[in-house]
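Structure below; questions to follow.
A single protein chain has been omitted from the complex, and every remaining protein chain is retained in its original position.
By written order: A, B and C. Residues from 1 in each chain.
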């Protein structure tokens, strides 16, 4: 029991150690370079070394996560933190050996996500990521509106243009992909000129779609900027502005009291003078 | 007479019921999926089922809109709300049967717009849509200016380049479509290089057009952001700022009164002292 | 002499007349439609009518500008207004007859600019245009910086890549046009892949160019937004904010005076009590 407590104390120390953190960051970067290196042609002998390195990295990651688990004391406390769950999934997923031919590609793909551990270990990136995640719900309904626009135009496109070019308009999902292409202005005139040979007025379909998506997107951007600005503004007011406004209000009320008091004093003095 | 009132009471209850609302949203989504499904190849037997489903959805929509009409009491009150008109048009338009070969495509196209009922039934989307519609007049004159730029360049392009490539510059409307393509940077250099073989200085035409449209567009965006910010600012000032400014003004005026009173008091005291 | 004054009075009245203004706007729009119509194939008989209409419009414009000149009294006063000079140039330029074959194209091109008179006659567009013109100097030095970047990359591109593809890199001006194409992302990878066959590292040239221009452009946009916001802010402060700050300052100074006065009063009272 005591040794377990001592172990936890030791692991807490290790986890809080700056050198240990830098070492882990270094291992993550080496792991990332390894993944990058494997996409080049590699001499079989070097490949052998890379394989050993990969095992080594996997072991280091495993040890590191166990240290952090033990340091946290309870597993439930460890898994309450989303970033810990994130790390745990990435580390366990890369336990799949890359030797078996069937799973090789999957194992290699999963190892790619180890680079994401950089985000979980560097505090600045973690803050940035949290800010990005917080921005998502704000966009929710606009994305839904966008999807409705795409769905309607996709359905119409598929109905009207399917016979002209089935590659682009075969069904609603392919049509929506084609519309996304139009929205990115990627060779969209080729798509338009083709359908204009059958429906000369189909430019109306494309232009209205481009205007709608651009318009909604523009308003979404402006909306988000204003939303963020307003939140900042309110926070700022609560911190500082209310202080001043509160003081002004205090002064106003007390000025009234002072005025009443002065009136009483003047009254008394007048009386004294008369006496 | 009483039964009519009772019916209206019942329909009002149904309309306000959360389950009923969710049921209608569900039907709209099923209707949207149906429309999407029909763009794929469907087995004739399944198609039969889809046809029955379509009739069912049309009936549900019809019943729902009649419930809402009756619940509102008077038709004029029902139609005063723009969203109700919107729903009514969509529902009646999709009464056209899809069986008749001539009207089939039109009927199917009109059914697509049933997805838009999602916008009219989900309050958040309705608010978003209202905000978008409000943003349109703000852009009015900038769009007019843009159109003038397109018209002038379109007329010039048609005059100068018609003989070089009639497909792109045959008349002013085709020229304006080509210019829209240039404005989206879609293979615009192909258009330019072609005319540069005859008029080597025609790059001036394209570059000035791109700069003008980009410049006007940029200023429009900035203008709208500033416009919205100013409106928010003024609203905020009216609510809160004027409160503080008003209090400060009150304090200033009453400080003056207090000062005069104090002057009188001091004067009286001096006199008393002399006596 | 009297008749000249009377004439001026009459012309002033005409110029200020709302109906006259709407009539001129109508004529400008007809003139614009005429120019647009001429880009289509027209039956010779209709063309005859259009020619007569064109003469009529030219005469109306001439009469209108003479009315405004006379109404202003002095020519120097008339030409002091930039919009008047603008109108005068457009009207006189379109006096060139379109019949002579040599000048026909020029005459037609000059007539296109008559549409711009819409800008000079509709107040809202004039305000918008003034705002756009005011935004130009703000961008001055950024445009100079952009030009320097284009010039340097253009010179380097022409030196390095001229032999690879003279069509794109023959000399510095053609190189700069090619770079503008790269900046608009228009088939820029085709340009890059071509030079990468000779200089495999030339992607550095393109990526650094894209990052530089995008970075400078982004900062320019942000700078302009901030600049405009600051100007608005200062104007707002001068109007309203200083009022409040001034009042607070007044209160502070007078509070000091009141305090001194109160001190004197208390001193006097203490003395009276002692007596």
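Here, a contact is a pair of C-beta atoms (placed from the backbone, for glycine too) under 8 Å apart; a residue touches a chain by one contact, two chains touch by 3 or more.
None of the values given here were measured: they were computed from a predicted structure.
Undergrad: For the unseen chain, which displayed partners does it touch in the full complex?
TA: Counted over the whole complex, the chain not pictured touches A, C.
Undergrad: Kindly state which of the options C:110, C:179 or C:265 is in contact with the chain not pictured.
TA: Checking the options C:110, C:179 or C:265, the one contacting the hidden chain is C:265.
Undergrad: Pick out which of A:57, A:152, A:212 or A:262 touches the chain that's been left out of the picture.
TA: A:262
Undergrad: Tell me where the left-out chain touches chain C, residue by residue.
TA: Its contact residues with the unshown chain are 141-142, 144-145, 148, 151-152, 154-156, 158-160, 162, 170-172, 175, 185-189, 203, 207, 210, 215-216, 218-219, 222-223, 225-226, 229-230, 233, 237, 244-245, 248-249, 251-252, 255-256, 258-259, 262-263, 265-266, 269-270, 272-273.
Undergrad: Extract the touching residues of chain A with respect to the undisplayed chain.
TA: So the residues of chain A touching the missing chain come out as 32, 35-36, 39-40, 105, 108-109, 112-113, 115-116, 118-119, 124-125, 128-129, 131-132, 135, 177, 180-181, 184-187, 221, 224-225, 228-229, 232, 236, 240, 243-244, 247-248, 250-251, 254-255, 257-258, 261-262, 264-265, 268-269, 271-272.
Assume only the chains that are shown with their structure count from here on.
Undergrad: Answer with line, ring, star, complete or other to describe the graph linking chains that touch.
TA: Graph shape, chains as nodes and touching pairs as edges: a line.
Undergrad: Of the chains shown, whose Cα centre falls closest to the middle of all protein Cα atoms?
TA: B
Undergrad: Which whole number of Å gives the spacing of the CA centres of chain A and chain C?
TA: 39
Undergrad: Quick check: what residues of chain A touch more than one other chain, meaning two or more?
TA: There are none in chain A.
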